[in-house]
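Of the protein chains in this complex, all but one are displayed in their positions.
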Amino acid sequence: MKARAFDYRRVASVAEALDAYGACAGEARYLAGGQSLLPALNLRLDAPDLLIDIGRIEALRGIAIEGESLRIGALTRHAETLASPLIAAHAPILTQAAAYMAHPAIRNLGTMGGSLSLADPASELPACMRALGATLEITGPHGIRAVPADDFFQDLYETALVPGEMLTAVHVPLAASGSRMQFTEIARRRGDYAMVGLAANLVLAEGLVTSARLGFCSVGPTPMRAPATEAALTGRPLDGDAITAARAALGDDISPDDDDSLSAAARMHLARVLLGRVLATLGEGGAEAVAA
Amino acid sequence: MSAAADSPGAGRYIGRGLPRPGARRLLAGRGRYTDDVVLPRMLHAAFLRSPYAHARLGVIDVSAAAAMPGVHRVLTGADFEPLCTPWVGTLSHFKGMRSAPQRPLPTDKVVWAGQPVVMVIAETRAQAEDALEVIAVAFEELDAVVDLDAARAPESPVIDAGAPDNVLFRTRIEAGSTASAFAGAEIVSVDLRFGRHTAVTMEPRAVLADFDPSEARLTVHQSTQTPYQFQDLYARHFGLSEARVRVIAPDVGGSFGMKLHLYHEDMAVVGASLLLKRPVKFTADRMEAFASDIHARDHRVRARLAVGPDGTLRAIEVDDVTGVGPFSAYPRTSAVEGNQVVRLIGAPYRLTDYRADLTVVAQNKVQMSQYRAVGHPIACAVTERLVDLAADRLGLDPFEIRRRNYVTDDMYPHTTPSGYRFEKLSLATCLEKLHALMDYPALCAEQAALRAKGIHRGIGIATYVEITNPTPAFYGVGGAHISAQDGCVLKLTPAGEVSCAISITEQGQGSEAIIGQIVAEGLGVDRDHVRVLTGDTETTPSGGATWACRGAGIGGETALQASRKLKARILEIAAAILQAEPGTLDIRDDAVTDADGMPRMTLREVANLAYYRSDLLPPDVSPALTVAHHFAPRGYPFAFTNGIHGSLVEVDVETGFVTILKHWVVEDCGRVINPLLVDEQIRGGVVQGLGAAFFEECRYGETGQLLNGSMSDYLVPMACEMPDIVIAHVETPTLDTELGAKGCGEAGTAASSGAALNAVNDALRPLGAGISQLPMTPERILRALDVI
Partner (left out) sequence: MSTPQSLSLTVNGTPVRHFVEPRLSLADFLRGDLGLTGTHLGCETGACGACIVNLDGQPVHACLMLAVQADGLRVDTVEGLSEAGTLADLQAAFHARNALQCGFCTPGILVVAHDCLGAWAASGTVPSREVIRDALSGNYCRCTGYEAIVDAIESVAKARAGRSDPQPGREAAI
């Protein structure tokens, strides 16, 4: 199990990376943490001609408040996400999700940008970005563009990135007053891909849910929002009736397929159970953002 | 901390929970596994594998591959025809068994997805894999035989063209009259399915063959349990002189039975080294391991039990169908697993009427053969599920029905209806010890209290009887060149230390450590002065090696008797010098002493005399301080052990997830040589059984493709999901040997899945649900609960 041969170039800036990509006659890939790319190379599932190592571009690092949002650099390691006080304060759902992401040694190299660019529907961060209403900052040969998370994830492993573009940062809105967040997933073993996972981001005011954003992982080809369920929750107290209504509405939002490891019926059932449990937790407070 | 206590009646070393001397090397990263061995001019092999489960082989075009950078040779099936004779996985004591001849690489068709088809030998593994990408093979896909029942259907394709059907072996065991026993009895029945799983040793298979044509000498470094067996196989099938074939098993990164079978890649690597006259190495990667290491289990067992109104078990009828892949494995066959299932079912109980049918079926899947606890977990789960169902039918407690029906202490020696002979077991003692260890009444009370709160806990127990210390009755009588004896060469070195070369082998269980303890105690020397050598056919005597729980019982007895022999030699020499009678002398603390322990001379002084001043010895006293000893058990065909497991689980009835809260084992492996090592064998074995119970399953698609052949998809138990395991011992030594030890390596695996099956069913019972398929996945539990 050894990778096919390729060329390798380490770059010091985003501009240099984009140039290298543009100059490559064959297939090029950006290499960040490599925790998904390296297995694919070792298995020869992917065999590019050139790897452009962006792992040391300083501009892609850093977590900081910029205006009304938190800017998280694309090279932020999962371990940094897990440990960041800023993220814990303003987007605690990411702190919770990072703890579910694989295992400590993977989290030491795996990056925010890498995980989002891969867009594995079973992974945690894409679902969180949809629940958070994040904006993804994409840099390409023609400059920088901003894409809402809801538009970024297009199909199985397909994103709004066009060849040569790079995800350079995400901008997460600071948690609103009254927001309650929870990320939980159901997996066979600690660190396994989720059978179903849920990032829930609710805002409550005067006892009523004023905003609900739900991001599911492992229930479809992309991280999935649940608009009918969100609507069923909005404008009412987060009580048992609301949870029942939400569980019922979920059938309008997702319809998982059978796969080798789990039937559609089981996955749908687990999604409903998870939804109910997460909402019950949020009804009791959940992880409240300190900014609230 | 759950470290073991010393065994009651421990000697100076035997019975003590001492750490393994060899473990220090491994802890420092200084282990030497086969893939770590690098030889001059060594080449690397990679294999093109069949993408089809069943296909006719057409033209193979290797011309582009042969021209790739670094490539030395590309070999196909035809290249091995003149070199290597085919092998057939049958044994004569399995009457009527058949299996197709096997060769290193196929010449006409492929019979499982993952079968090696073309071999590339190159300067590096990466270059060999590069060349695989440009090989063109014309496969003509054939219908695959996948499902167990479909494989036996009249319209099924037949894998072995020379055979009438896909049945490789069929046998029936019959004792008494089950028909009359069932008449008028309460009857409970099961239809249990046991998934395929596989060993997943942390170190994948690896073999490095080095043929030196100048001496026609073959040296093979191989990750295996059984170097002598491979020495015989390579010599016979390649027509080499056995004395010129050396097999070295260096550190072995786990085996569990998986690495004692002959694999096609092994023969291809040896053949390639013969052809290229250079060292050739092959290390399986993890994908190859899933697609070519033996798989295990894969049974569907239908069974029923007749029980009287008083709870007396009367009779069992069994039909076991097991799927073994395209052929029977070599040289041990793939019939042993099923054979042990049908012979062990019901074994702990007083049954006279028994009937069992076994059908061993070929399929286009990876070969299935012996893996830790061969057949035992199936037999245990079937028996113990039936017993629990009978208890439930009659309103008896699971402990009580077992108490009433075990073979009793006054019945030994006891012969089971299937013909197994038990010297002495401790069934009732273990049962009562488990009852106390678990605090069973408290657990039941807690379970009832929690059920009222909607928390569903289950308690399950499972008794096992385990085959250890096999005589030639196991393989030798069937014609296999698999030794049931062991050999030990013991030497007092000129410096007065002890070197012990023995034929049992080490894969981490602590074979070397216990042999060191036995020799040190047998001779009366410090254990640090005993060096134990294993795993090299050229430096150790031929023997059976380590498998089937034979290392401690047979290898240990061999070492004990060898130490007696060397002690007699030392005392004879010392007596001559001291002008004393040997019978009045002893050895203690590395010194020859009087009978009362007074030191007379050190072993160094004895050795110095014998090696350097033999002129001082009387002419009739030999200076030899090296002894060789071989031992084979001659009494019972097998030394049976027994024990019982308890399992406590909690089922989340909304998700189908099971939390394994705790597991208990009371085991009796006879004399415990090192309780620390026995306990860890048990724990490791329990967890492999819990893997089978909840996680591990090789899933196949309709066309015979393995769907989950990776570590991400095939779920092995991990630290977070496994419980702490409480262990207690009962010691019933075998009287067949002086040492009295039996085996313990499989006792953990034998019953943990059965106990878990009973525990989950106990949790589901109040909900009117039951489960009869392993692994018990969340989805299967949800279906059992009728939630989905």
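Letters A and B name the chains as they come in the text, with residue numbers starting at 1 for each one.
Here is the rule we go by: a residue touches a chain if its C-beta (ideal position, glycine included) is under 8 Å from a C-beta of that chain, and two chains touch if they have at least 3 such contacts.
Fair warning: this is a prediction, and the values are worked out from it, not measured in the lab.
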item	value
Contacting the left-out chain in the complete assembly, out of B:A23, B:A163, B:L276 or B:L661	B:A23
Residue among B:G15, B:G89, B:P116 or B:P204 that touches the chain left out of view	B:P204
Contact residue for the chain not shown (choose from B:G253, B:G325 or B:G460)	B:G253
Full-complex contact with the absent chain, from A:Q35, A:T76, A:Q96 or A:S179	A:Q35
Touching residues (missing chain, whole complex) on subunit A	1-8, 10, 31, 34-35, 38-39, 41-43, 49, 51, 53, 55, 79, 102-106, 108-109, 189-191
Interface residues of subunit B (partner: the chain not displayed)	1-3, 19-20, 23-24, 26-33, 35-36, 38, 126, 199-204, 251-256, 285-286, 507-510, 676-677, 680, 683-688, 710-712, 716-720, 722, 724-725, 748
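The rule is short, and it goes like this: only the chains that are shown with their structure count from here on.
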item	value
Whole-Å gap separating subunit A and subunit B, where each centre is the average of the chain's CA atoms	44
Residues of subunit A touching subunit B in the complex	1-5, 43-44, 186, 188-193, 195, 260-263, 265-266, 269-270, 273
Complex contact set, residues of subunit B against subunit A	124-126, 129-130, 133, 285-287, 654-657, 695, 699, 701, 707-708, 712-713, 715, 717-721, 778-779, 782, 787-788
